[in-house]
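A protein chain is absent from this complex, but the other protein chains hold their places.
The letters A, B and C name the chains in turn, as written, and every chain counts its residues from 1.
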Amino acid sequence: MPEQNAEHLQRPHVPALDRILGQAFPVLDDGFVRVIDYMGDDRAVVQAARVSYGEGTRKVSDDRGLIRYLLRHRHTTPFEMCELKLHVRVPMDAWRQWIRHRTASVNETSTRYSIAIDAAQRTAPGQWRRQASANRQGSEGSLDHTVGEELSRQEEDLQGLARDVYLGRLDRGVAREQARKDLPLCTYTEAYWKCDLHNLLHFLALRMDAHAQLEIRDYARIIGEEIVACWVPVVWEAFSDYRLGALSLSRLDRQVLGALGRGDHPSALARAEEAGWLRRSDRTGKLLRNRERAELETTAAELGLTPPWLADASDAAGA
Amino acid sequence: MPEQNAEHLQRPHVPALDRILGQAFPVLDDGFVRVIDYMGDDRAVVQAARVSYGEGTRKVSDDRGLIRYLLRHRHTTPFEMCELKLHVRVPMDAWRQWIRHRTASVNETSTRYSIAIDAAQRTAPGQWRRQASANRQGSEGSLDHTVGEELSRQEEDLQGLARDVYLGRLDRGVAREQARKDLPLCTYTEAYWKCDLHNLLHFLALRMDAHAQLEIRDYARIIGEEIVACWVPVVWEAFSDYRLGALSLSRLDRQVLGALGRGDHPSALARAEEAGWLRRSDRTGKLLRNRERAELETTAAELGLTPPWLADASDAAGA
Amino acid sequence: MPEQNAEHLQRPHVPALDRILGQAFPVLDDGFVRVIDYMGDDRAVVQAARVSYGEGTRKVSDDRGLIRYLLRHRHTTPFEMCELKLHVRVPMDAWRQWIRHRTASVNETSTRYSIAIDAAQRTAPGQWRRQASANRQGSEGSLDHTVGEELSRQEEDLQGLARDVYLGRLDRGVAREQARKDLPLCTYTEAYWKCDLHNLLHFLALRMDAHAQLEIRDYARIIGEEIVACWVPVVWEAFSDYRLGALSLSRLDRQVLGALGRGDHPSALARAEEAGWLRRSDRTGKLLRNRERAELETTAAELGLTPPWLADASDAAGA
Partner (left out) sequence: MPEQNAEHLQRPHVPALDRILGQAFPVLDDGFVRVIDYMGDDRAVVQAARVSYGEGTRKVSDDRGLIRYLLRHRHTTPFEMCELKLHVRVPMDAWRQWIRHRTASVNETSTRYSIAIDAAQRTAPGQWRRQASANRQGSEGSLDHTVGEELSRQEEDLQGLARDVYLGRLDRGVAREQARKDLPLCTYTEAYWKCDLHNLLHFLALRMDAHAQLEIRDYARIIGEEIVACWVPVVWEAFSDYRLGALSLSRLDRQVLGALGRGDHPSALARAEEAGWLRRSDRTGKLLRNRERAELETTAAELGLTPPWLADASDAAGA
């Protein structure tokens, strides 16, 4: 056991993180993230892994190698041995997404006890995003500035009115728990949020992803790049290499790409056919849209491979 | 092991619950709760407990006795063996409280993918509640009807405007994930919510409590009295006796009440004094407000006991 | 928000705990518990609660009062804001009970990777405990010393043989993961175990209880009295008063005790009768054994009350 003979321990601490303790990193127009406390560091991950895997691990790997091995092979428990406590200020509609991560501890400001924070998220004229056409849940590009100006003016009016109604209700003696009911979803809230490093990385993998909503992505990026990178730099590097930058190939992907790689186009075609990737429109004769095939084509391109069904330019355009 | 020799099992089912499967129980002005599916019944709790505690438990207790014993002694794992899946429609501000119960599975309608439900919780003129004076987070009584009428009219206007702004944004091409940001907190949402019986009872104990907000209390009451009572009637009866109707005495409570019961007033006074319950105002000489002492006095009254410090009527009034 | 304006924070630390960091508290014949790291202190509980409950809480309560209030009313989330990481050495059969607490992080020595620890729990001649007669799962008193000497000798032989077989298998080239299969259940293992304060208190409430097995109770007592008491003394005091020393009265208990307290014996009898507590043997006419009634009688005695059915001495003896 590491340290077993040590008569006395010092708590691990990370000077680079100590320097930013309590400092508010601004996010969005009026939000922030601050580190309140933490437990452990890169070395604490290694120490816990060595308890599990014993002395043998010491010979083959240095600390960095072990951390990278653990992350690459999706080991989880050693990363649970580190803990981070944040104080955050977030619009409630982004917080709704945040709070869905269940393996965390939370104390949020209660608008039953206290008057709601007097701030709702404001959108600048250039920040109104268009509905994405391909991705039903996403956004892409931004609206014309003139339209944006009108929308921002309207937003200000609505938020002002909602606040007035709220305060008016309180003045009349309405209970806080009821008065708040018509405040905007994007009203700011504050919370202490505490999470272990394994679950934090999972949160970041999902919320730094391009499919996450821009607002929560801004928080995730700050937590990842400004805080975690500074707290556990070796874990962060491994996470960037093996999770953020990773690509998963399915059994089908492997079969098709393998055949392409070996130059065995008939097998690649047969496998894709079997998988239902090559159905064609009765009307136009073109390949129908197929999300799984489209993803495979992107991967193939990355590996310098061309699926045979793309040889025909008109089909490629249709994909 | 029970059933070990059984060559074939039937899934447990509860005819009384089967009859209401899929039926929407209305809650609030436009919400509901429906049972979608369930696993287990009273007997499944017993069966799981007998796996743990073995044959010995069979001799001493019938099923009802065993369930009551388990609940009285706060055993938990046998109750995790039953599972309930609900479809609920809830205002988002009540849902925020609901979702804080982390040991449950949830699929909620996404307002990134779909247009938000066109309904927000409406308050009838007689339903505007006053801020409680003693309890910072609660409400008590209701506002004057004339005031209520004005507040309800104003609520309708604000909700209508918020909806118009939302739809207007969508018309302009704003992404759904952004357009929703100023909808009222009480906009309805829908979700599938699945929870095991142990965690469901914990949810009910907290949310049926008089301190819970009225809105979520309405949901909890329906789930408890209309659904759980019908699904696992023996568990429900035991839960009502041992959890809903229970009272916890602290070490101090026991020492003071024990002394009172034995007629040993000096000891009761001494213990209360030590605990800091009997501090008096420098100015008036009256006992200062003390929440713990007040709770003890209520319990004492229930047991027909009178603490000596209440012998003086003026103090009693002050307490 | 507390500290919001603070430009810089210091991590909370507890000098009394820092002094024992890394120090092994011996448990059983060859086990130990050591603190490896911790997050938070009494003040961190208060700080998190104030985020939730806002400024209002500041007026009415000092820190100690707030902590006591939170624990008395079973608030949980503020206690999750503190975290403790231990290094423990425990016999595997006690560890089996320990690991059932799911809300904790664990890295245990793997006997697939490493050779099993060369130690199994030994029992001194005076430590062999008798099977309890009333409590099917417990023990009471100890066996005769002469018998104990024989049992201890036999234990030594068996453990020696099991170890020899294990080492012999390894010598023959058997995989470690298979060779270990016949080691005694009480073979020592080591682990890092990390848990938040709320879940730790729950662990202690269950495992310091007189019904817990002596071995794990020894660990729980050391963790509670030597470590938690030193780390968060105010929480520990409140926990001792409101959880360890608490007594829960059921709805029925309250009804019966209330009637007794008011001197209303007929109501007390009627309620007990209804509850099925007063069934009598057809043969002897004496009250049948009833666990719930027996528990009520103990509570009544503590409060100086005598149930009417105990007035008859022969029944009292039968109870």
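The rule is short, and it goes like this: contacts are C-beta pairs under 8 Å (C-beta built on N, C-alpha and C of every residue); 3 or more make two chains touch, one makes a residue touch a chain.
Computed from a prediction, not measured in an experiment: that's the story for all the values here.
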Among C:V27, C:M92 or C:L303, contact with the omitted chain is made only by C:M92
Only one of B:F25, B:Y53 or B:W277 touches the unshown chain, namely B:Y53
Out of B:D37, B:D62 or B:E140, only one touches the absent chain, namely B:D37
Only one of C:A124, C:L185 or C:A294 touches the unshown chain, namely C:L185
Had the left-out chain been drawn, it would touch chain A at residues 53, 56, 68-69, 72, 136-137, 240-242, 244-252, 254, 257-258, 260-263, 291-292, 302-305
Where chain B meets the left-out chain, the residues are 1, 3-4, 6-13, 18, 21-23, 35-40, 44, 47-49, 51-57, 77-78, 80-81, 83, 85, 87, 105-110, 113-114, 190-192, 194, 196
Per the touch rule stated above, chain C touches the missing chain via residues 91-93, 96, 99-100, 102-103, 106, 110, 112-113, 120-121, 123, 128-132, 136-140, 143, 147, 151, 154-155, 158-159, 161-162, 165, 168-170, 172-178, 180-187, 213-214
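FYI, only the chains that are shown with their structure count from here on.
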Relative to chain B, largest Cα-centroid distance belongs to chain A
Whole-angstrom distance, CA centroid of chain A to CA centroid of chain C, is 39
CA centroids of chain B and chain C: separation to the nearest Å works out as 27
Where chain C touches two or more other chains at once, the residues are 53, 56
